[in-house]
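The complex is shown incomplete by one protein chain, all other protein chains being positioned as in the whole.
Right after this comes chain A.
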Amino acid sequence: MSAVPLPIQSADQQRASLQQGRAFPIVIVGHVDHGKSTLVGRLLHDTDSLPTGKLEQLKAVSEKRGLEFEWSFLLDALQVERDQGITVDTTQIWFTTQQRRYVIIDAPGHKEFLKNMVTGAAQADAAILVVDAAQGLAEQTRRHAYLLHLLGIRQVAVAVNKIDLIGNDAARFRAVAESVRNYLVGIGIEPQAIVPLSAREGDNIASRSVNTSWYQGPTLIGALDAFTPRALPVEQPLRLPVQDLYRYGDKRIVVGRIESGRLKAGDRIRFAPLGREATVATLENWSGPDRPLPALTEARAGDSVAFTLDEDVFVERGALGSSPEHRPIDANRFTVRLFWLDKQPLRKGDRLTMKVGTAEREAQVESIVESLDVETLDAATAQQIERNGVARVVLRVRPPMAIDLYETLPRTGRGVLIRGPQIVAGLVIESAATRVSTDITAVDSSVTVQERIEMNGHRGGVIWMTGLSGAGKSTIAMATQRLLFSRGRHVAVLDGDNLRHGLNRDLGFTDTDRLENLRRLAEVAKLMAVNGSLVLVSAISPLQKYRDMAREIVGEDFREIYVSADIALCEARDPKGLYRKARTGEIKNFTGISAPYEAPQNADLVLDTAKPLEFAVTTLTEYIESIFGELPWHPDI
């Protein structure tokens, strides 16, 4: 076997080839003033990554302020940062070692700016934790390390900085290294290297320093180059949060990003929470005008995809696509670990929005299990969580949402809490109480009303819609049913006319028969409401006494809705031709013509059907959700 001569590359060629490929994202964290920004400046300088003139510019800026040369000015781009000498917000900068390209995320160490630190750190694959050699672990070092772990960063190198300021003392370094290692191991991070270095002097950054001849480990750059890129979860089960639906002509295109797994045409896909299933017909793509499209056969984790389905199932933003076999957890009660970023503390009973993937739900803090002291790692009970605090909390959402546990599938097992327009917390899901199985057919007593509320995310109730024939009751009821259903509500329509074909076919239109007809309708509606449904009853129910009887039967969850339309309008519409027959005397006792209609004087809601249908549907839906949608708060269950 003859040796193959290696091609000789110039420094420029070597550098050029390294500029290709994904930049490895690392975050630099640590307590304020322990030297993060200086370290970044030094990394750029020592890897020859500074632009021309930058060094001179920094010297000029430093002189102008009468300061010694400051590497941190390189990153502290904002005037306020240079003036006050602190990093306010996270920043990113690129550099290249002899091995690969990096994007370095510099995160502020100041307590005030923790939300900026987590914003930066959430994007990283690995971290450098900077610790001052003289001061050792400080509060923000611990907090940052803890957050790194919570954010899912497992690769950490520790830079014990300012080693020159402690006289390059090996014993002191070992003591600091020992305490840092103990703390990190305590929170589940095994540091890959602990490097004594001086960012200001450049010791042990790119090359081993003679000042620390007692140190045998890697340089900082050596430690970085030993990190491995985070692999995308291609081999895990499919998770595809739906971002949107585009309608192009007859085509309905579902779009979203694959968080884990793979997807190809012909795959069966299930959308939580409604559980609709369909087969992926085509993966859609665009690659330029008049260009042949390379057939996209398979997409995988990390890809933003667009696809069509073989049948017209209901899908909307917030749905979570999976394979039918490997489903996410469907739950409404979670134990999460969260870090709180808002000025206003988090309290038991607080209502927020929980967002996982593209799904958003109303959430309420059921209990604060414990607050964590990042200093001692002790957990304690707490009434509230202050800004920058870390806690374990039980959240209840409605309606239930599809999620995964963080330890199983991190990308669909983490999320945020939102209050108003702001993200106020990041969270990872530790455990979830799954919904009661819908496959169990139980006698009533085995499932309580409260359990049904928890499962459905709303109370049951009877929405009794009265109005003249042709006023639009059934049309509104059907459209409202569709909308409520699409929002995951348990909803049904009971149509007075339809019930006369079955349950009530023995009844006519005498006053007594009409009363009996409505009594049965109210009893059936009540049964369904008790079992958790929102029941939209569409019935002329012309007299107030009929409706009062229905209210009496159903009880407090009864609402009377007047679908208002004047007789001339209804007669003009005459959808079933009944008015015509009533006028000719073919039908006797026809409400509005030959029998009285008493419009409700105290309806709970009046829908004016002179306005467009959508208006009535939206008004009614909002009304129903405001009355029955609210999850009653029973903290002791």
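We take it that a residue touches a chain if its C-beta (ideal position, glycine included) is under 8 Å from a C-beta of that chain, and two chains touch if they have at least 3 such contacts; residues count from 1.
As a working rule, contacts and distances are computed from a predicted model.
**Q** Leaving aside the chains you can see, what is the UniProt protein name of the one that's missing? Options: "Cbb3-type cytochrome c oxidase subunit I", "Sulfate adenylyltransferase subunit 2", "Peptide/nickel transport system permease protein" or "Membrane protein".
**A** The chain we cannot see is, by its UniProt record, "Sulfate adenylyltransferase subunit 2".
**Q** So which of A:Asp169, A:Glu201 or A:Glu284 would be touching the chain we can't see?
**A** A:Glu284
**Q** Just to verify: which one of A:Arg414, A:His458 or A:Arg489 makes contact with the chain not shown?
**A** Only one of A:Arg414, A:His458 or A:Arg489 touches the chain omitted from view, namely A:Arg414.
**Q** Can you tell me which of A:Ile187, A:Ala226, A:Ile253 or A:Val606 touches the chain that was removed from the display?
**A** Answer from the full complex: A:Ile253 touches the omitted chain.
**Q** List the residues of chain A that touch the chain left out of this view.
**A** Touching the missing chain: residues 12, 15-17, 19-23, 50-54, 61, 64, 75, 77-80, 88-94, 115-116, 118-119, 122, 243-244, 246, 248, 253, 255-257, 284-289, 300, 302-304, 306, 317, 341, 355, 411, 414-416, 418, 420-423, 426.
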